[in-house]
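Below is one structure, written out as structure tokens, with a few remarks after it.
Missing here is one protein chain; the remaining ones are kept as they sit in the complex.
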Amino acid sequence: MSMLAAGRPTKQEENLIMPEQTANPTHSGNRALMVDEPLIFETGSPDRSGVDLPDAPQVESRLSGLERTSPIAVPGLSEAEMVRHYTRLSRQNYAIDVGLVPLGSCTMKHNPRLNEKMARLKGFADIHPLQPVESVQGALGVINELAMWLIKLTGMHGVAMTPKAGAHGELCGILCIRAALEARGDAREVILVPESAHGTNPATAAFAGYKVEDIPANSDGRVDLEALKARLGPDVAGVMITNPNTCGLFEPDMKAISDAVHEAGGFVYCDGANFNAIVGKVRPGDLGIDAMHINLHKTFSTPHGGGGPGSGPVVLSEALSPYGPLPFTARDADGHFRLIEEETADEDHPHSFGRMSAFHGQMGMFTRALTYMLSHGADGLKQVAEDAVLNANYILRSLEDILDAPFAHSGPCMHEALFSDKGFTNGLTTLDLAKGMIDEGYHPMTMYFPLVVHGAMLVEPTETESKAAIDQFIGAFRSVAERAKAGDERLKTAPHFAPRRRLDETQAARNPKLVWTEPEEFAEAAE
Amino acid sequence: MSMLAAGRPTKQEENLIMPEQTANPTHSGNRALMVDEPLIFETGSPDRSGVDLPDAPQVESRLSGLERTSPIAVPGLSEAEMVRHYTRLSRQNYAIDVGLVPLGSCTMKHNPRLNEKMARLKGFADIHPLQPVESVQGALGVINELAMWLIKLTGMHGVAMTPKAGAHGELCGILCIRAALEARGDAREVILVPESAHGTNPATAAFAGYKVEDIPANSDGRVDLEALKARLGPDVAGVMITNPNTCGLFEPDMKAISDAVHEAGGFVYCDGANFNAIVGKVRPGDLGIDAMHINLHKTFSTPHGGGGPGSGPVVLSEALSPYGPLPFTARDADGHFRLIEEETADEDHPHSFGRMSAFHGQMGMFTRALTYMLSHGADGLKQVAEDAVLNANYILRSLEDILDAPFAHSGPCMHEALFSDKGFTNGLTTLDLAKGMIDEGYHPMTMYFPLVVHGAMLVEPTETESKAAIDQFIGAFRSVAERAKAGDERLKTAPHFAPRRRLDETQAARNPKLVWTEPEEFAEAAE
Amino acid sequence: MRYLPLTPADRQSMLATIGVDSIDDLFVDVPEQARLTGPIHDLPMHAGEMAVEAHMKALAKKNHAAGDMPFFLGAGAYRHHVPASVDHIIQRGEFLTAYTPYQPEIAQGTLQTLFEFQTQVARLFGVDVANASMYDGSTACWEAITMARRITKRSKAILSSGLHPHYVSVARTMAKFTKDSLAYEAPRVDAATDIQSLLDQIDDETSCVVVQYPDILGRIADMSELAARAKQHKALLIAVVTEPVALGAIMSPGEMGADIVVGEGQSLGVGLQFGGPYVGLFGCKEKYVRQMPGRLCGETVDAEGKRGFVLTLSTREQHIRREKATSNICTNSGLCALAFTAHMTLLGEKGLRQLAMLNHKKAVQTADRLSAISGVELMNDSFFNEFTLVLDKDARPIVRALADQRILAGVSLGRLYPDEEPLAHGLVVAVTETVSDDDVEALATALEGALA
Partner (left out) sequence: MRYLPLTPADRQSMLATIGVDSIDDLFVDVPEQARLTGPIHDLPMHAGEMAVEAHMKALAKKNHAAGDMPFFLGAGAYRHHVPASVDHIIQRGEFLTAYTPYQPEIAQGTLQTLFEFQTQVARLFGVDVANASMYDGSTACWEAITMARRITKRSKAILSSGLHPHYVSVARTMAKFTKDSLAYEAPRVDAATDIQSLLDQIDDETSCVVVQYPDILGRIADMSELAARAKQHKALLIAVVTEPVALGAIMSPGEMGADIVVGEGQSLGVGLQFGGPYVGLFGCKEKYVRQMPGRLCGETVDAEGKRGFVLTLSTREQHIRREKATSNICTNSGLCALAFTAHMTLLGEKGLRQLAMLNHKKAVQTADRLSAISGVELMNDSFFNEFTLVLDKDARPIVRALADQRILAGVSLGRLYPDEEPLAHGLVVAVTETVSDDDVEALATALEGALA
């Protein structure tokens, strides 16, 4: 809980008024290394370019008279300007490389640079999805090897590799369930989803044409087994349960839940976003689960990239495997790989529900995830789960005296610690604490999720944070929490030191400006 | 001279007291994205590591009893921590990618990313300097092709490729001169260097065993031809002249100077650090020069890397070429490349003064520079010089009304504009203006160089800055200059917004702490 | 292990702070019988960088990299030269390792980039607005169909025969479950597209017509009439662009009246990558914005009045609206969108137009060269950088045979439409700026050989 050794002022000025960066005291509007950057539409021009191309051959065009004559109006920059523009913008971002990103449910762990290097090998980066299979045996080999890892780590029967993110994986799993039910002529209509679930769960069920109903939770933050049992029946296609759940707790009754659902003729979908807590420690297959997506961009360290891309392979039980999507990779006894697509599906995979994206899934993420798995090995992955859980419990126990921790009484958490803003005064909320953490040099925790806890703060440190980093984080968190409890007015206007103060989200939504348009004055002047 | 379009506050608070970042108003000491970072010695530990290595084979060691048993005491970090540590540190740097670095004499132009990619091709990056020549024909080809470009661009006779930076190139040139003189039994002892020269010029001459004497300048900031002629004589081995010179001016009498020196039996060394101003426009070979180094890390865009590495090939006249260093590359008629080293030097290059570094020079810079040359071509390089000179003159003329420009009257400048702090009030100096520019989001210009101008400010924008970027720079510069002339007290304590306020250089030198040592308290506690 | 900073001593002291004896005390909620004791069997143990790199390189070597041989594949994924600076930018840790920009004060880098991306896409497509990306073109296409259903409250979509068959498959997969009806049939080998037939099919039950432009066989047709007809029937025109570079040369779908334009953005910045990750582009008319799927970045101001950007209109999205959301998408293709935008910013209008014409003219040259071979006929009378050849033999075995000779000749229609006998002789050949004259000659020679 010590402060940083560097940068501590030798003369302490405790009662100093906090200097806000309320104005631009410089001519340029910049503040030394904090440089504001205009939009490319303001600096670039349609006749500038950062590429040099050879002249086109002198032949007649064959565009059937559809030549684009009107302006496209996308500005260009020289390479020098382009690099500086995006470098400057990048410097306004927080990211794992900059510091702790303790976003609960997001598993923001270190993204190893070897992964990046391997994904860029030309044999992976520069191959076309429709090349003849003989020319992409290595790529199919990667998919197959990764599939094997996922199956062994989860103890499941099969795996669908094409889903492009977690939500797409959920869709895959739900479609498998639906296909399996339809195959037996059972047109069930309801999927049960707990209120604590991630928004993608109900959205996916609806996207696949299901009605969504709630699963009640008990006071420990877990599924209420008896209430669930009571709701099960011939209309229930399945349940979607997150385990470890979004309160950061393991569902101890998981096996009993699965048994009950199966008994009622339904299937069990598990949201595996939180697999990082149990990888190498527990196999979902041993808990009766039928389908579970795995966010490679969480547990298996592929970068989040400011919003994606992700990858969401879905492991499947024996009952659901026949319904998985096309295309997929099969390994012959002689080590040769085949690609199963529509053409041979009738023979090889007759019950598939079909294709869910154009090609073979997120190859660029597969190479990264496989690199990560090979690096850690079975022993390292087990250590990952243990360290992730250790770090989270350490935070939970270090802060439960100052922050309300709604489920801390019920035992240890898994990979994330849940707190709430109960006890904050002067109208301060989770949001204010979050913005205060920004000033402290941290990315805030997940706010207001799960919905079941009022003012929720979900803190997931991951295993790649050192004890020193976590101690500093705890120190800062404690300090801001103390201020929130004391009702410190200045938290309401935090952050004070970020590239921007609080942004007006209401105005953004009320009067959406989603694309840049020439300012009136300019537009007129140009006429 | 407009402000940035983005980031302009809509409510102007003109008379607001400038908020200094005098203290750490946060618990952590951080200020949002401005994160302070301790030393690895404070966070790492000798038993942590960011590498995994296979076990060593089980064999006896043969270290003749010299095993290292005492602690090495170099701390390790996990990869996650290492990446974050250096990422955070990098964010405390200014650089071309962040903004304009108008350092006169330094030619801080954009470093193209294709250069970086080409330098990393395994065929260049992963070859050993002592591989058999048949296995490195491509590498020798790069050296030869680059040499050809340099010769044609300068109109000289030969080129020595091994020097490792500009100063090393100077040494190479001076040694050639000395070897040439000694070959004719002429033991001259003096090198003439103008006061305006870069410090490496006199230092090099001295390092090579010469006495250094001054060349007088005229009031236009140029070599005083008549005074120089008067000083020439049998003791003068040569002159070192910078052209364009360090005041940013072309030496119009260069040819006459060369002729005079040659007539007096001496040689002409030209410091080519400023070649960017004339590349493709003027060939130094046409001016009678005998030797000139070229900083590939200036004119030819190889990155400066926070201080190096550089590369300083030296073009040579016919008279000096025989004395150039070993090893070098020769191209046979059939396109095969030979390496001339000590072994065959007696035949191939009998007058060489010898080897000046272990291997073949800065190969990693050669690949970058050649990539740059091929990208620009002869036409593009000419444009480089023109745009560099245009940008500099634009700055000169945009600021000469507010800042003293000592040689502006004598005509256009070349690639850099020279100003001075004449007219600043209240004790403010060039240093204060420089620090004020930091707050404005700019790297300062070169300060107090050349020495011939009191309070010199040397501004070199380079050709890779856009007009908009230069206009913004001029606006900021003007604003700070106005404050300096008005005697604005707050400039004395600038920068206010950088990661650090002014640093105490006197203390650093008086009581040098050049390596980290365990703080006393810790050291005791550990006992 | 190199990515794990905790030392054994750290772990001990942390357990002590927590107040438990061992790590297993933290896993008490896991039923005894489900807890694994040792590392999972049958999987390798941890390995150093060198060993992992060797393993991955061995796999990579088993693939024919496009850059190592003449290469002519397209059909929804195009090989363009990506400038080195684009990769530099997407490797910036602040972009690469950032989360979704839910905390806008420290995510202006990502947000401003998305705003630039949205504007570029909207302008390229000729529509009012665009979102912050979808997974890829195929999923964006299905999302557009569901969006049209929400807007028109009708569930009958007409898919052009020129739509990429994989996109059709994806739509069919979903439609099976959502009970949307999809009218579609496979394309015919003909220089003319199916515009006329589409015009005839539109009626008052139609929710949308989905047309690929240029289409899977490389053909380009004016969609203006289709847009007008759709409008008459209060149906929407959805245009699908799988090769955005084309829009540097040909009119945008928006200019022709398309209501929604979706596409695959992989051509710019992203690379081939065996099919993913790619980046779905999604634009539409302003009036439909509240029915759009996916994230949207919008302009606003901060507490000091400075311009800034935020994710907005999130009441459309799953994390707010849950089962009522317009889509279930959460993670999208952020970093690919950045790559797209960086590449587009390097190009600018001028560069994009040059690039497009270079592609087109090279394709024209290549088409002429190849169709001069006996046994080869050019189907298209118009095309951008991709055209269909009709061979006098089955194309598929020829493509395979040429691959063995290290020539990647194109995509056979037999691969795309295995069940369509009449298409078996078709070969779709794409020609981008990366194709050299030597490559064309190599292909021509090999084709001559294969057809002789």
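Should a chain be cited, it is by its letter among A, B and C, assigned in written order, with residues numbered from 1 in that chain.
FYI, a contact is a pair of C-beta atoms (placed from the backbone, for glycine too) under 8 Å apart; a residue touches a chain by one contact, two chains touch by 3 or more.
Everything quoted here is computed from the prediction, not taken from an experiment.
Touch as defined at the start, partner being the missing chain; which of B:33, B:77, B:260 or B:491 qualifies?
Of the candidates B:33, B:77, B:260 or B:491, B:77 is in touch with the missing chain.
Please pick, from B:103, B:459 or B:476, the residue that touches the omitted chain in the full complex.
Per the contact definition at the top, the residue touching the missing chain is B:103.
Check the options B:27, B:85 or B:231 and report the residue that touches the missing chain.
For the chain that is not drawn, the touching residue is B:85.
Touching the missing chain, which residues of chain A?
On the side of chain A, residues 6-11, 32-33, 45, 47-54, 77-81, 83, 87, 112-114, 116-117 touch the unshown chain.
State which residues belonging to chain C touch the missing partner chain.
With respect to the unshown chain, the touching residues of chain C are 2, 49-50, 81, 83-84, 88, 91-93, 346, 433-434.
Please note the rule applied: only the chains that are shown with their structure count from here on.
From the mean C-alpha coordinate of chain A to that of chain C, what's the distance rounded to whole Å?
20
Roughly how far is chain B from chain C, centre to centre by C-alpha average, rounded to an integer in Å?
45
What residues in chain B touch two or more of the other chains?
Residues 6-9, 32-33, 52, 78-81, 83, 87, 112-113 of chain B touch two or more partner chains.
Could you pull out the residues of chain C that touch at least 2 other chains?
Correct list: 1-5, 46-49, 51, 83, 85, 87-88, 93, 105-106, 301, 304, 306.
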